[in-house]
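Note that one protein chain of the assembly has been removed; the remaining protein chains are unaltered in position.
Chain IDs A, B and C follow the sequence of writing; residue 1 opens each chain.
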Amino acid sequence: MAEFLSLHEAIARHVHDGDIVALEGFTHLIPFAAGHEIIRQKRQNLTLIRMTPDLLYDQMIGMGCASKLIFSWGGNPGVGSLHRLRDAVEKHYPAKLEILEHSHAAMACAWEAGAAGLPLAVLRGYLGSDLPRVNQDIRHIDCPFTGERLAAIPANRPDVTVVHAQKADRAGNVLIEGIIGVQKEAVLAARRSVVTVEEVVDSLEATPNACVLPAWAISAIAVAPGGAAPSYTHGYYARRNDVYKQWDAIARDRDTFRQWMEDNVMTVEEGVSA
Amino acid sequence: MAEFLSLHEAIARHVHDGDIVALEGFTHLIPFAAGHEIIRQKRQNLTLIRMTPDLLYDQMIGMGCASKLIFSWGGNPGVGSLHRLRDAVEKHYPAKLEILEHSHAAMACAWEAGAAGLPLAVLRGYLGSDLPRVNQDIRHIDCPFTGERLAAIPANRPDVTVVHAQKADRAGNVLIEGIIGVQKEAVLAARRSVVTVEEVVDSLEATPNACVLPAWAISAIAVAPGGAAPSYTHGYYARRNDVYKQWDAIARDRDTFRQWMEDNVMTVEEGVSA
Amino acid sequence: MSDGSPGHDNTTAHDYTATEMMTVTASRALTNGTTCFVGIGLPSEAANLARLTHAPDTVLIYESGTLQTRPDVLPLSIGDGELCDTALSTVSVPEMFRYWLQGGRVDVGFLGTAQIDRYANLNTTLIGDYREPKVRLPGGGGAPEIATNSREVFVMIKHSARAFVEEVDFITSLGFGRDGRARDDLHPETARHTGRGPTLVITDLCLMRPDPDTHELVVTSIHPGVTREQIIEATGWSVRFVNAPEATPEPSAHEVQVLRELKARTERHHAGHHEEASA
Partner (left out) sequence: MSDGSPGHDNTTAHDYTATEMMTVTASRALTNGTTCFVGIGLPSEAANLARLTHAPDTVLIYESGTLQTRPDVLPLSIGDGELCDTALSTVSVPEMFRYWLQGGRVDVGFLGTAQIDRYANLNTTLIGDYREPKVRLPGGGGAPEIATNSREVFVMIKHSARAFVEEVDFITSLGFGRDGRARDDLHPETARHTGRGPTLVITDLCLMRPDPDTHELVVTSIHPGVTREQIIEATGWSVRFVNAPEATPEPSAHEVQVLRELKARTERHHAGHHEEASA
């Protein structure tokens, strides 16, 4: 049952060293405020899951929070590489980062399977791709009806999922709207979940089939206005494309990156970092 | 790409003798008008699929349209038995009806798998049930990651799906709202699809994540106001619970049933039957 | 007072029917805050009574996709508009069965049945032989997976020797199997995701629970005014009683009143030829 906590408290209670952690968001609703809080609380040895690791995971990896990354596309969307991710993979800086790599289709199915309580996801995927050669988690099953060989991957079952959403009502039910990505699946697939929201309202005013997470499917809610910036929250604020473009130069150099994190994340109070 | 047709024309073109046909609707949005048109056009030898065959399938079976039924719950909701279905199963009247029986969970997964273009659905289902003993389409796979044995059933892939919905816009995009059941999955899983709607509007005025079927995923749209009665259309009219209750007496007797169908379906013009 | 709110008459009801006794007793089995996957009919009546009395925060889920619904009147069907109109959210039926039931989010599956046997197996499929049935029943619907994917299962059924049989003609939904051992023999991974099965059977005569060792249903509580002989006569196997069966507490006047109001409201609502369109 969702408890309203401060962001500091929500992260302190629900994200632990060594956890399998997913901070999801498909370009939209990326939980930057929560991720920065994880960095400030100096979590170590995390296995990070996300379809599209972007600036936030670049920052978490660059600050040494992660020992493993499970993903399907790791870039700065529309801009280029994630230099901290590349540095970790190519040069093992600041530490060796194990990677486990999927396609989007497979990861999306792995989230669905996790939400559905299944151990595996089945898809017609990876045909002719080299990915199964480098990822032992890509296996196959034979369809007992047609004999077709289909790809199978394990369901995503993180210890904790962190997502951002538009709003919660006072009972702790949450509305997600716009590009909903895998937000619902990632929360339902996890043992624990933290949801940051722009605001708390009296009524969600949701249409019957809107994407709503009931309070009893969430562990903690933290109010974090602007908590998705520099990504965006549909209906609240737009994506800071300029920040994404500037990130390329900041992350390219180890010292510039460290200094930027010091100035913009480490010494900033919870919830007001950008 | 959706063509706007009269209901007569839509059924004439898209529903053929011997087809595998699904008229879906989970209590809500049951396509009665379209089903009655199928009866009036005297289709034969249909394999009918539906999770919850109710009055409409009772009528189609009683009028001899069907040779096989794939389903998971066949009753008059809140009232009792479907007497025409029982007569067909127990006494082979008006003809022998082959049945293939699933659970709701499995049928829902079979619709999803059909929409997803997969040959099979996988679920943790049928544990300890006798259904796998009487349904050869319930098989199993072994999870290559955990070794767990999971149920597998074939995807639903009808020749044609018929559903009712609230409204279409002039381009042929359709909005479904309320208890959406398996409406979207059943349309996407089928080779062809006919959607009846209450009305055609300039704009669907749908929220971003509403259940919308694009025109290019539909074969034909027919305007049929009241087309779900005596079931209901959320936002338009309520369920005629009295009709459901009265059906029990009507369907119990073969002759009473025949006469009722003659008076209320066979001699009624398209779209105005109830 | 069981619902903690002031002003309710919590004294024992003066008169009530055996069915009311059953419904009130079933409603009391639901603790506040429970997430309950509700079958139509008797379970729906009891679950809503619980919500309207001692357990206002009980989360009711119906297989039509309606999550956390608070109907003002009892639905006739599992997908009445009332369920959607008063729900927190309505999801697709595949999502309901996959994410919410199979995903392990249901505390109590609340089921009715046509037949139940000594090992709490449920039959809603048919009487007789599968290929040439004497009576064809509606079938499994959501029950086979509600019975195994919920953390535990409550069953409500009127007591009669026709319904309480030594062995069901067909196991639609698993209780504990034909030998009482089916849930012990599951693959460990399956077991991890499978509930405890029927932990409570509520009838109009008594409460039954599975014996902790054998999983045979035994009588643990007897309703007021009911004799052991009545139960024995209405049970199709040599039914056992625990050493000292409890006396089921009588319904309170408040509970009976709320239940009667709910049923009267429901009757008025469903009698109308044309109800108002759902909004």
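Note that a contact is a pair of C-beta atoms (placed from the backbone, for glycine too) under 8 Å apart; a residue touches a chain by one contact, two chains touch by 3 or more.
Computed from a prediction, not measured in an experiment: that's the story for all the values here.
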> For the chain omitted from this view, which of the shown chains does it touch?
Replying inline: A, B
> Which of A:Val163, A:Ile180, A:Ala217 or A:Val265 sits in contact with the chain that's absent?
Replying inline: A:Ile180
> Given the contact definition stated above, which residue among B:Ala33, B:Val122, B:Val182 or B:Val212 touches the chain not shown here?
Replying inline: B:Val212
>> Going by the contact rule already stated, which one of A:Ile49, A:Cys109, A:Val197 or A:Val265 would touch the omitted chain in the full complex?
In response: A:Cys109
> Which chain B residues touch the hidden chain?
Replying inline: 1, 112, 115-119, 173, 184-185, 188, 206, 208-210, 212, 214, 216-217
>> Residue by residue, what part of chain A touches the chain that was omitted?
In response: 26-28, 51-52, 71-75, 77-79, 81-82, 85-86, 89-90, 101-106, 108-109, 111-112, 123-131, 134, 143, 146-149, 178-182, 184-185, 211, 232, 234-242, 244
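Rule of thumb we're sticking to: only the chains that are shown with their structure count from here on.
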> At what distance in angstrom does the C-alpha mean of chain C lie from that of chain B?
Replying inline: 28
> In whole angstrom, how far does the Cα centroid of chain A sit from the Cα centroid of chain B?
Replying inline: 39
> Tell me, which residues of chain C touch at least two other chains?
Replying inline: 84, 90-91, 98, 102, 149, 189, 193
> Hey, what residues on chain B touch two or more of the other chains?
Replying inline: 123-124, 143, 146, 148, 178, 180, 211, 234
